[in-house]
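Here's a structure for you.
Here the complex is missing a single protein chain, while all its other protein chains stay put.
Coming up: chain A.
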Amino acid sequence: MTQPNRLDNGGRIDRSKHLTFEFNGRRYKGFSGDTLASALLANGVDVIGRSFKYSRPRGIVAAGAEEPNAVFQLGATEATQVPNVRATQQELFNGLVSQPTSGWPNLQFDFLGVFGSILGRMLPPGFYYKTFMFPQAAWETYEKYIRKAAGLGRSPRDPDVDTYDHLNQHTDVLIVGAGPAGLSAALSAARSGARVILADEQAEMGGALLDSRETLNGKPASNWVRDALKELSGYDNVLLLPRATVNGYHDHNFLTIHERRTDHLGDRAPANQSRQRLHRVRAKWVILATGAHERPLVYGNNDLPGCMLASAVSTYINRYAVAPGRRLVLMTTNDNAYRAAFDWQDAGREVVAIVDTRAYADGAWQDEANRRGIKLLKGHAVIDAQGKMRVTGAVVAGLNTDGTQLTGKGEVLNCDTLASSGGWSPAVHLSCHTGSRPVWDDDVIGFVPGKTVQKQLTAGAVTGCFSLADCLADGARIGAEAATNAGFNAEPAAAPSVRCRPETRPMALFCVPHYKPNSRAPKQFVDFQTDVTAAGIELATREGFESIEHVKRYTAMGFGTDQGKLGNINGMAVAAKSLNQSIPETGTTIFRPNYTPVTFGAIAGRHCNDLFEPKRYSAMHEWHVEHGALFEEVGQWKRPWYFPKPNESMQQALDRECLATRNSVGILDASTLGKIDIQGKDAREFIGRIYTNAWAKLAVGKCRYGLMCKEDGMVFDDGVTSCLAEDHFLMTTTTGGAAGVLEWLEFYHQTEWPELEVYMNTVTDHWATMTIAGPNARKLLSELTDDIDLDRDNFKFMDWRQGTVAGVPARVFRISFTGELSYEINVQANYGLHVWEKLFEHGAKYDLTPYGTETMHILRAEKGFIIAGQDTDGSVHPYDLGMSWAVKEDKPFSFIGKRGMKREDCVRDNRKQLVGLKTKDPSIVLPEGAQAVDNPNHPKPVPMLGHVTSSYYSANLGRSIAMGVIKNGHKRMGETVHYPLVDGRVVEAEICSTIFLDPKGERQNV
């Protein structure tokens, strides 16, 4: 297997390391140091994809991030599939497997290729919008085939086998780009002692210096790069990040860097190493030294394989020792691109002609071309590329001085490679991310970064400064400035000497005219990835799209994964010309993050799988797991949901747990309930202002239930608060509301009542809480404590006592969420598991039954106890709940929500009120959320009365029970409402009290 385009000498590849790789099912060879693109070019692979809309054959155009065509699917296995990889940025490794993402069913012959002209007519600009519009339903059908043919790659079907992570970085100076300006800036900043991060998207740092023909201090530029990097890597305060694309520039100098750590090593990352890393950087100052992208010229059939950027030709020759053809025609508007022809000739290949669009070009570069004997056609342009699967010729014609018209007849030059350069567009992308609009500069013939509000500096080609000497000096100066701004004493590093060759002024030319109008000329592509032509942009302007943002959206220009890095400026120029205005008048679209595509893995980092979300555990969690609990997520807590026995259905388990609790004794892990320790001489007053009910007289040793409202009078949390001592209270909250309630208390204390002497602290995790409930609860507890008097008259319902339970100091609260005789035992959490296990040792004879949240819900619903957040939803006040007993209207200071619940809307008739519901058929359990209506046969829309908030089957009652809100429900006791269900059934239910069991509360007062 030979590599026909590989040069015998030169390049920065390691010829001793042979690599084998696969593309499109065929095996090829390359060298270490190759990119996938350079290796394909070395192997003479011309067609690497088919175009998006017209299915035209496409080849490699560029050598960097701006490549629009060579976007591949990588991966040797299903789990390692990566779509959207630019071959120009993918380093070659042994065993690399790649596929074209376009060209269905195959590259050489494809469906769209044959029927392309028909489809092309069916896919005019604005095609997406037009298919969206009509007929709407057809889009789903179009989409499937369009996507397949268009080639956007595919996601893997198997889980990713690699890991990805994040690293948070902080730095004084972040320098983006390690070309001449970036390296110089880094030297200046690093020597000052500032913390510096230098990030570059390429494997090797040095940027344009790596393929430069110029010398620094009389030596090859790469020597200077080597020395600079050696110095920088010796500093503790410098972090060099190669293979790291700064892909997003966000507010407050927060930048994200996508580092590809192992993508160059193989299909999978080595063990214990993350494949890619997202650096999240806070930089005091940022230097954008992002360089510039060469702009191709737009001409007929400019998308044929063999049409390339002039600078890419130089890069492939000098860096990779690949001459991507035999016979070159170069078209240029500037002197800089001449080096492509010189490199080509030095590589021993034939330069057919340099076609310079400038009649006035007459300087050192033209002299050298003449000296080299290269045919130089000044005042000419290539108007059309010839060939089917690869360039075979270039049609060249004379061009008038302002580049608007052709002069004379065309001539065909035989060639297989057609390089073009329309000048350089500064890579302003990152500067745009923060909202700064780039500004047109006539001298640069391009947009340069606009005014910024960030602590951002720019250096080198991104500013439109294209000469190497200027870039080096600019970088050194800006590097010192950034470090100085960050508080260091910095001096600009001395710039190396460069022998400069003067350049003749470039010409502003974007789209080469044709004999025919653009609409009839051979297709002149502006955006290769989305197949947007000059004619398409003109059509858009004719159809009335005058704003460049509209033109972009109508034609899809710049919508590809390359964000139009190559084509956007040309497209704007075409639009401007068509609209008969200047480019600055036309304006530009701007770029968003990310600069190049980022894998989802890098975005997710380690926030995936088991670490996706914190799981909170109580001190008894291990016991629950061992005893077969199924878990419910409540907030981030994993709470036991129910404890099924083998072969038990969920309902059977719930029935068993419910009956055991009501008939003997059950136990619940209630540790997750929020617990807030409140201390201070004003604690009581503070609590009285937070809750709706009265707290002034709650004695030490007593507990009380309370409702909390927001200012609007709507219930948002509830719980029992106990008076531990005169200035000391323990508040409990719902599990999910714990953090919110503590913030609420702090908020009111800090902003409204700072004069109250009170401190609140969470003790949720400090206490393990176990609730034993049921007629045998007292008997069980008495076996484990000898210092608490459990006598019914000495330790009453809503009392708490301190003592020892199972040898552990405990606070025991006689409160009940089940309506049973019930004790909540609180011990320091490190002893929770011990006490829990002791309870089971002694509880066996009482059939002590663990129950989870579901049984807890059923038992509390049997008693009509609400759950804040389930039976309330932010639109329910205490009176709606029938809980006027929990509102103390005449407290001296008022309380939060008092005024809110007096608003006109809150006191009107016909509010939704919480009621109990009994279905006529006791076996039917209403679905929660079902809507009540009075008359299911009412013509639509049927007036709705309110929804079911809680609904269960109660084994204790042998029937279903439910709670729900019904308009005016409190006055409709005994009436029947109807619940039409999704399945067509209509369930009848009777409105009743929410207390289904033991209405007098006798069971808990025993």
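Operating definition for what follows: contacts are C-beta pairs under 8 Å (C-beta built on N, C-alpha and C of every residue); 3 or more make two chains touch, one makes a residue touch a chain; residues count from 1.
The rule we apply is simple: contacts and distances are computed from a predicted model.
The chain absent from the displayed complex carries the UniProt protein name "Sarcosine oxidase subunit gamma", chosen from "CO/xanthine dehydrogenase FAD-binding subunit", "Sulfurtransferase TusE", "Sarcosine oxidase subunit gamma" or "Maltose/maltodextrin transport system permease protein MalG". Across A:17, A:681, A:796 or A:971, the residue that sits in touch with the chain not pictured is A:681. For the options A:14, A:78, A:622 or A:921, the residue in contact with the chain missing from this view is A:622.
The residue from A:761, A:935, A:976 or A:1005 that touches the chain not shown here is A:761.
When the missing chain is restored to the complex, the residue among A:2, A:16 or A:272 that touches it is A:272.
Here the missing chain is touched by one residue of A:402, A:610, A:793 or A:905, and it is A:610. Within chain A, the residues in touch with the undisplayed chain are 165-170, 195, 272-274, 280, 282, 606-607, 610-611, 613-619, 622, 637, 672, 677, 679-681, 724-728, 757, 759, 761-768, 802, 804, 806-809, 811, 827-834.
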